[in-house]
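Omission of a single protein chain aside, the complex is shown with its protein chains in their original locations.
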Amino acid sequence: MPAKKPRLAVFKFASCDGCQLSLLDCEEELLTVAEQVEIAYFLEAGPADTRGRYDVGLVEGSISTPHDAERIQAIRAQCDSLVTIGACATAGGIQALRNWGDADEFAQHVYARPEYIRTLATSTPIADHVKVDFELRGCPVNKQQLLELISALVWGRTPRLPRQSVCVECKRRQVVCVAVARGVACLGPVTQIGCEVICPSYDRECFGCFGPKEYPNLISLGRRYQRDGHDTAHLTRLVRSFNGYAPGFRTVDKVLAKNNHAYDSQNPSPPA
Amino acid sequence: MTVLPPSPWQTIPARVRAITPEVPDVTTYDLELPGADYAFRPGQFNMLYLAGVGEVAISISSDPATPQQLRHTIRAVGNVTRALTRLTAGDTLGLRGPFGTAWPVEAVRGHDIVIVAGGLGLAPLRPAIYHLIRHRPDYGRIAVLYGARTPADLLYAHEYDWWQAADIDVQLTVDVGTPTWRGAIGFVTTLLAQQPLEPARTVVFTCGPEVMMRFVATGAVNRGVAAERIFVSLERNMNCAVALCGHCQFGPSFVCQDGPVFAYANVRRLLLVENL
Partner (left out) sequence: MTPAPPPGPPWWMKKPALQTLIDRLRADGYEVLGPRMADGAITLAPLTNLAHLPRGVRDDQQPGRYRLTMADDGGYFDHVVGPHSLKPLVFPPRTTVLEVLRVRDGWEYRTPEPPQPKRAILGVRACDLHALAIQDRVFLGGAYRDPEYAARRAGLFLIAVNCSRSAPTCFCASMNTGPAVRGGADLILTELTDGFLGVAGSDRAAPYLAAVGERPASPEEQAEAAAIPQRAAAQQTRRIDPTTVHDTLMNNLEHRRWADVAKRCLSCANCTMVCPTCFCSTVNDVSDLVGTHTRRQRVWESCFNEEHSHTAGGPVHPTTKSRYRQWLTHKLATWIDQFGTSGCVGCGRCITWCPVGIDITEEVAAMEGGRV
């Protein structure tokens, strides 16, 4: 007996729409979803009622313009429960790379008429602006986790969104560790589970699409990779992708620089 | 073909007979188990299950002499316990149990019994209190020392007179009083310190927050009660309840199987280690 039929809205900020598409991608389940929840606002799926209150707001995208920063406050006030979906909403997304550069300069290079562009100097996670109740990680989000979230809302329970490492799922699937067996710098040990370990299953390293796990020990993992000869700039770029601005990943450059310093002082002449 | 053991995860249906609000956020659920042959000992727990939500370990809070009138007193704090609040009389849920060790009410016949409880910790002790009342002449002096946050949080308040009438010394204390509160204010350990007791013939049963139980046990030991005759009920993450899942380990113990009731002497050292 479901608690009640929740009224759901999907809002978009700076993003590629891929996470909203994940919802539409639930083809088989979509009709059931539509029976169980009232989708009151979902531009990607067509026009709908834009007024009123919502039990649940799913928010895709990051805050990157002054207008975004105002709009998210209004949305928060409209929604009883606010859920961020995807790396943009939870961590600022790939566009948060501007946080380490000069947004104005980028605009000069990219746009023919940069004076029309009104943007903030940073791209920031929704949680930097308003209180967020649940986070669905990933670039894009995982369809099963999305259904788990909706199912939990329908059944009035807390969604099960584990915060453990990608390694746990690699091992459950008996995937051979690419870091240990290939010497590849893999972010699995510091990245949250949820992606169904697609990359390691295809012999590739984890790129951290689901963001930092609970207690991501970048210091120790970074030190290991640095000692194995991985280039600090490469490691920084690896961490600074979709979730680079996530708390836990944000300071990777400082962590690695500090490691380098400690390494140098311990080993006056490190091997080439 | 190999003969396979029965599944420890097999669940049986339980029907909600009555739901009684107790104190804020705390509710007692009366359950019946249609057709099940069921018995339990005071201090044991059941796993209660709601389909699509999950399972939770809950102490039994009713009289072991009438197992067909099974009661659980539950605070709505977690996933399953909050979902339980949506049940109404006549609904069914799943049940596995009973599991775990019991207050050793038989082994301590002839002794004085001091029961020290904090908050919801009174719930798993109530079956022991019922047992003691039922067999009152078999025991010496009996005291129930109970502390809660406020007078409104005192659990089972309507039963205290009955317990007193059965020659049990019921002493209450609260952290925060109200204008009408005439009882003690302060820790339950203070009540213990004020209790007259003969250490050599005293047994202590305590349940409440772990830090409270540590102070109660230390206080009792300081009064001369042997650690072997002090019993505590520990809480850990009980997931399977049958010592197969590993979650509830506490040093060498599986709390679901070797506990929840432990002799303080057996856990004293490890209880002092932080985050163990």
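To keep things simple, chains are lettered A and B as they appear, and every chain counts its residues starting from 1.
As a working rule, contacts are C-beta pairs under 8 Å (C-beta built on N, C-alpha and C of every residue); 3 or more make two chains touch, one makes a residue touch a chain.
Everything numeric here is computed off the predicted structure, so don't read it as measured data.
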**Request:** Check each of A:71, A:182, A:230 or A:258 against the chain that is not shown and name the one that touches it.
**Result:** A:182
**Hidden-chain contact residue, picked from the options A:53, A:67 or A:171** = A:171
**Prompt:** List the chain B residues touching the unshown chain?
**Reply:** 1-2, 4-13, 15, 51-55, 75, 77-78, 91-92, 94, 209, 235-237, 239-240, 242-247, 249, 251-252, 254, 257, 270, 273-276
**Prompt:** Please identify, in ascending order, the residues of chain A that touch the omitted chain?
**Reply:** 1-2, 29, 32-33, 35-36, 147, 150-151, 154-155, 160, 162-165, 167-168, 171-183, 186, 188-190, 203, 213-215, 217, 219-221, 223-224
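Everything that follows uses one rule, which is that only the chains that are shown with their structure count from here on.
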**Separation of chain A from chain B, taking each centre as the mean of its C-alpha atoms, in whole Å** = 43
**Prompt:** Tell me, which parts of chain B touch chain A in their complex?
**Reply:** 52-54, 79-80, 82-83, 86
**Item:** Contact footprint of chain B on chain A as seen in their complex
**Value:** 1, 3, 151, 155-158
